[in-house]
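Removed from the display is one protein chain of the complex; every other protein chain stays in position.
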């Protein structure tokens, strides 16, 4: 076991008195150095150093990063296989990996940080989907490997897999972590996709607005944020692939740069495939909505056209009602006794009504309404 | 025949005892090395090594890549022309090409991977559209060529063409494969385009929502996913063209870098042309929809304007009906006997109705409704 | 005249027996080499070598490129000025310029290839808009220039211009070709723009959907495809400008790199200006459509509001009609003889109708409908 | 204290006679040099040199930048901790930092400049969100630090924090400033997000257009401008990260380039996370609007369909009214005395009405309206 690992165990057991201090880092974390000078009177000082003064400060996350918070952690060493469940604070991690506190923010589940793959001199810090972990650097002399998992959807499987492949390289460990993180995104896509399937294509008959559409809205929101997340993952990995492969290689310790590049290439390819699927699904939703809009518009126009016909008929009947009502008034017109007048008015009405309907239909045809 | 080809045949015949092992690769595939140590009791062990333990693991595709699955494969050697139909597993391919298992994922038709053109030291792995193939590296000493086709729409044509051009270079083989893959995308475009032609331009009269629009929706979805696919193909090829021409050249073995670049340039140009066509078609659909929306809106407003006129007429007639009904009541008004009152009421009604229509028309004109 | 030019003339006259074969190219075109071995029995073999076997093959355009097709061509030499009208096949061009067949695809008017500016060792192949041409390299020793025009909108002008400027440099020839191609795009823009002018701004009154909108749709489609084409032209030229100026310079033969760069810069600037114009026009169409949509919506709401008023009036009148009809029934109510009842019912009706209208107006105001 | 700091104090106290002039800068600021030659007669000349001639000039901001305006400023030195409240003009700043006047435009709260991080030889000028400050360069010899804050949302906290960390590095000061600026943007996001929460998802029932939507509009505008601002911040920081880390390092004076890069990386990551959140919120609003539009459309169609049924009923009743009115006319039809005619007409009407309703329903079903 390397010195740093010993140091870690010491920290976990005693948490206060590191026997052999690490070589003085060039960038001294402020919080850690400050704690040495002040002895806080808080009772919870022994197990995990908390400095509540930082909580009240509005100076932003990057400096203060809540160092008192303990992160539950599973430490795995593949060769020989050991498993330790513990919890660490950011200053402890800072001492182990010799990084500033802010580098450990992605590991804190309180923050919704997006994808990160940080290459640090003593290890790699990873956050992808719901996987948060640290891979310690494998020193060529000791060949000791160590993996700290802070959050992982399928941690059981990773443990079994490491148990079975105890002679694994750090590259394979990284690959398994990336795959696991990607798998959690894939699961999320699958869930959305399955929920969408009965809704598409949106149909204007079966749809009763209140229900189906209230189902559609959260799915659309999910799909959009998943798409954004995948784009973010892809950009992050591509950036590492383009600029940082060398330092990532150094951080893993026992990996050839070409192998790492091929592995990253493959992961990026899988992310792209997933993104393609998600975007295809989004397009389907959008297309379905657009076509539904047109369909509703078409049906609406057809209804209006039919109503127009009804309106014309109504006018004609209204005219007949007015005329017959006119002759129905209890007033003397002088025509009351004429025998044929009754039928003459009737016939005249029918002719006039037919004429009105004809003229209006002609006008509507002229204006391309029907 | 080169040593690797011999090795392949040996693998196919015996599948268990490689006489001359390949030089130890730097990146030992986990699965292959693991199999040597454990003797699985499964009966199907002899022909194709299956390791079902990987199936139950959720660790993602990039590590486990279902090594037990056999990929049907057609092996072609142009000089002299031979054709062998067989099936290979990923560990076998891994031994032949000395690559990690994950590199062969694009060849597996179970995965919907997008475009890939992987340059590996011993060959080129290609996936474009529905073409999945491997071109083995041509060693300058032996001049042996070998092409493995796993899936291809026009495999018959490729075979004939290779038969006729038996002194072909690897560059030409790659070009023919890319062209064939592109051709399958072109065929797909053609099919969508033909199905779209009778639908465009969308017209509000002939359209009966239920039918035409239910035809339009899948076509729009297809067009969108084809456009995305082509963009993906273009990006993939451009990336190879920009960064990887050298290593692709090395993987082919007998090609000048400049020739390869010109060939790739030409293929990219063809992809661009196809994409331009697809996007033009998408724009046409979108424009047609937009114009249809406006047209429907216009027709709707015209109908409403006409209905407004009907409404005004209806009000006037309704007023007449109410008044005549009023005088038709079986109640004594005292006017029953007046001779001219009948015609007076009639004339008054007509005047009032004309006035109402006039006032309402003026109001509508004022508000720019008609 | 250089050797290659002699060769070209020989090919044109005899088309079969090249006396001095070109130096063996590194990339032997398959079709040409194949023809040497097999003597096809087709009768059309002498003038233009056709190989119909390629037509039936689905192997894509990049390999087979229909070598039998003859391209009508105008060959111009500025110093001294000569003009030859002839037609060439791709294998002939391949022999002259020592390029693979596929490089001549842009010259074939059967293919809708987008912009291309290929630098080949012995010349430049150009396709921009409707201009397709080859500029042969000017060897410093012979100072012979040669321009092959395959398609050009204003070929007459180019001929005159070359006649007048017989001591022209290849750079100026290229510039004139690019300008001519760009001019054809500008003409296309002008035509669309003129057709759009009477339609914009779209107005809901003058518009009768069937006519104006059926004019708008093809113009929108044209504008979109022109915009895409210009973007393509710009990208193509920019790419040459960024990466290929050196080799383009070499292909022209007698041009300083800086002059070429300034010329390309200027052409790109002109393309950008044109694209800016096209996009501005597209935006205008889109804005006009959006505003028209809102205007139609506004008018529709105003109409509906007016109809609401009509509806209220109708209800009141309908109520009156029902009540008066009630009293008009040929049934005995016992009120028939009461003198004042007639006027009482009349007055009551008016009061009730006014009350109904008031309540409904108040309700509509409350809900912000009017 | 370094010479420049002395100079600053001298300027603040006397503001007119710098005893030891700075070494002649290569780029002499015009305004400063001009002032030496002319003695302006304005009375406000002593405390802050104002040159109103610049105000009337339309020559743009970059040259004239209103040098007479005084910027209130808080000067902090961490070691030992001092705090001075004063106000400076741009020419004074120009003399202190030896930069042209225009570099201090971002510090002027009158200008709505977006993000800036300028590396100047003697210090760093920063503008992010509502934080405007200058970090003076820390000379390795003197180790004097100085921070000038012109505007800051949480200036109290910065002061306290500096007081507690008096041995701070310039890198940490820069980090705290960036964090504070970012925090102000986060606060702004939080405020918008909270105001949006009760509005989403937009529902067509509870919504009374006049109120909720007039709340929605400014929130949408805010969200859009915040998104644009964040994109701007990200681009600005990324550009510094990619190209300017070296010179920024030099401007800080006591920082290792790698530490600076890691710090910037982390800030960019935080900006990205915030932007992701803002964009997610925008998408939610857009999705909610789209779904609301569809929902309204659906409800509208359902209403229209119901009205169609009402219209059919109305026509039937109107027909009955016309027919009964016809028989109610005070004219002699000759049928008055027939006993069964009354019931015959009644029955006939019902049959005809049922037939009309049936035919119209069939027609509507045929056209897929109901």
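We just call them A, B, C and D in the order they show up, numbering each chain from 1.
Here is the rule we use: contacts are C-beta pairs under 8 Å (C-beta built on N, C-alpha and C of every residue); 3 or more make two chains touch, one makes a residue touch a chain.
Quick caveat: nothing in here was measured; it's all calculated off a predicted structure.
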Residue among D:81, D:163, D:335 or D:362 that touches the chain left out of view: D:335
Of D:86, D:114 or D:193, the residue in touch with the unshown chain: D:114
Touching the absent chain when the full complex is considered, from C:91, C:328 or C:346: C:328
Of C:182, C:213 or C:226, the one touching the omitted chain in the full complex: C:182
Where the missing chain touches chain D, by residue: 26-27, 30, 34, 57-63, 100, 102-103, 105, 111-114, 116, 118, 202, 204, 207-210, 213-214, 216-217, 220-221, 224-225, 228-229, 232, 289, 292-293, 296-297, 299-300, 302-304, 306-307, 310-311, 313-314, 317-318, 320-321, 324-325, 327-330, 333, 335-339, 341-343, 345-346, 349
Those residues of chain C which, in the complete complex, touch the missing chain: 154, 157-158, 160-161, 164-165, 168, 171-172, 175-176, 178-180, 182-183, 201, 204, 256, 259, 262-263, 266-267, 269-270, 272-273, 276-277, 279-280, 283-284, 287-288, 290-291, 293-295, 297-302, 304-305, 307-308, 311-312, 314-315, 318-319, 321-322, 325-326, 328-334, 363-364, 367-369
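Operating definition for what follows: only the chains that are shown with their structure count from here on.
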Angle of the C-alpha superposing rotation, chain A to chain B, to the nearest 5 degrees: 70
Copies chain A and chain D touch via same or different residues, half shared test: different
Most distant chain from chain B, judged by the mean position of its C-alpha atoms: D
Separation of chain B from chain C, taking each centre as the mean of its C-alpha atoms, in whole Å: 24
Between chain D and chain C, distance of the C-alpha-averaged centres to the nearest whole Å: 38
Sites on chain A at which at least two other chains make contact: 204, 293, 297, 299-300, 302, 304, 307, 311, 314, 318, 321, 325, 328-330, 333, 367-368
